[in-house]
Structures are given as C-alpha cells and as structure tokens.
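One structure below.
Note that one protein chain of the assembly has been removed; the remaining protein chains are unaltered in position.
Coming up: subunit A.
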Amino acid sequence: MAVVTGDSRGLRLAVRYLVLALVGTIFLFPLIFMVMSSFKPTAQLLSDTSSLRAFLPVGDISLDNYFAAFRRAPIGLFVFNSVFITVVTVVASLFLCSLAAFSFVYMNWKGSGLLLSIMLATLIIPFETIAIPLLLFVSRLPWIGLDGLEFGWLNTYRVQIIPWIADALTVFLFVQYFKDLPRELIEAARVEGATWWQIYRRVVMPLAGPVIATAAILKSLKMYNEQYLWPLIVVQDEAHRPIMVGLGYFFQLNVVWGEVMAYLSLITVPVLAFYLILQRAFIASIASTGVKG
C-alpha cells in the first residue's frame, strides 16, 4: 500500500492547479486579446498579433476605438434591442414551454406521446430550411395594435420574439425534469381538489428551479448571441436591429479592427454580467444537459 505523504499531495495539487491555470489561460486568451486590441490602433493591433504583445496593454493605448465605435453605430440601441428581445422571449418561453411540458407529463391526454415525439423530431430541422416559408408567413400575419388591424409583422420586435418562444429543446428539458418529480405530490394535490393550474403554479413550478435556470441560460445565450439570419431578413429598419446584425456596421472596405474589438467588448458585457450572476446555475446547467451554450 502506497503511503501518500503531505509533500506528494501538495505536489499533485500544485500540478493540478498549474494545468487548470494553463487551460484557463487558453480559454481566456481570446477574451484578453479582444479587450486589449480594443485599446489599440489598427496598425499596432495587426503587428502585435505575431507576438505576446497582442495580450498586453502596451504601445499606443487609448479609448479612441470606443468613441469611434459609438459614432459608427447606435450601440446602446442594438444592445437594448437584443436584451429586450432576449428577456421577453426567455420569460414567455419558460412559461409556455413549462405549461406544454406539464401537460405532456401529467395530463395524460390522448395522443400526447405522439405529439411530443413529433415535436422533438423538429429538433433535427435546421432553421435555415424553414427561414423563407416562415418569412412569407410572418410578412402576411395580422396584428391588432395601437393603429388598429394591420397586416405584416416585418420591422417589429414581435417578429423577433414570437417565433422563438416555443421550442422543442426547452419543452424537452421541462419534460425530463417533471418526469423525475415524485408523482405522489401531484396525486396528493389532485386528491385535495387542486386544479391543474394550481398544481402547476403551487406544486410543480416551485420545485422546478434548476430546470428553469438551465432552460433560461441556454435560451438566453441563443437569443443574445445567435440571432443573425432571422433579424437580417425580417427587420429592415435600424430601430429594431439586434447586436449581431449591428456587427456588420464595422465591416467596411477597410476594416478598423480596433473598433470591431471595441464593439465586441461592449456587447460582451451583458453576457459576462449574466454569467457572473448565474455562475453556479450556468455550470450546473452544462453539467446536467451536456449542452454547451
């Protein structure tokens, strides 16, 4: 039997931390490069890429790229649009998808299993294949707003929110979680005369904290980071553009890379803040789903 001394334990711990620090540094490099580059003029930024200077705040450092980025694009508007679209979509999605999952798991209606299977099968359909039919559909949909009845959803927030509220992955996450909750709780509530809504509202959802966090995080990252093609084809006015379409403002004939990095740094702030606040839930969500955001 090997004897583990305090020295060898310390050494193993040191090696482990060294490896973790190295891996952590590799993952941090792109972020550090982005932030450091955002303070440099383009010529220096490009010449620094061939050395470690790329990751250091050295040379001609200033906030000029940030000032120029704000002149080039309405960054505040784009960030607001993306945050607004993300928050509304996520809240609505959590509510409606959890309701759907509740129905699939507990209400035992005829055909629910088949419908769930069909819905899950939609996960394999890439969005690109339905983008054009969906565009044609939303461009003719009616809406009753402040100006009365109108047709066409283009150039609105709703066209960037409503098609994304219901999604099979979020329903699936809730279904899996609800299936693991003790059935006795539901049956007891039914015996006590609780309605389905009361069971959903007072029994199931208060126990669903972990899956709510998981679904919210995955959905938020998708809505904030990946919304490009859809807004590109359904939003033609600047007032409703999200951050990813806004990135295009920085790609002119001669790209000013410092400004690109400044823009990317700015739009990363809400994501970093979101991550720092929900760090534990974020890690738990990845561990529980095996899905990287």
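As a working rule, a contact is a pair of C-beta atoms (placed from the backbone, for glycine too) under 8 Å apart; a residue touches a chain by one contact, two chains touch by 3 or more; residues count from 1.
To be clear about the criterion, contacts and distances are computed from a predicted model.
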item: Which of "Carbohydrate ABC transporter substrate-binding protein, CUT1 family", "Phosphate transport system permease protein", "BlaI/MecI/CopY family transcriptional regulator" or "NADH-quinone oxidoreductase subunit C" matches, in UniProt, the chain that is not displayed; value: "Carbohydrate ABC transporter substrate-binding protein, CUT1 family"
item: Of A:Ile26, A:Leu136, A:Leu149 or A:Val191, the one touching the omitted chain in the full complex; value: A:Leu136
item: Among A:Ala73, A:Leu94, A:Ile186 or A:Val211, residue touching the chain not depicted; value: A:Ala73
item: Touching the absent chain when the full complex is considered, from A:Thr25, A:Thr49 or A:Thr122; value: A:Thr49
item: Interface with the unshown chain - residue positions in subunit A; value: 42-43, 46-47, 49, 71-73, 132, 135-136, 139, 152, 154, 232-234, 236-238, 245-255
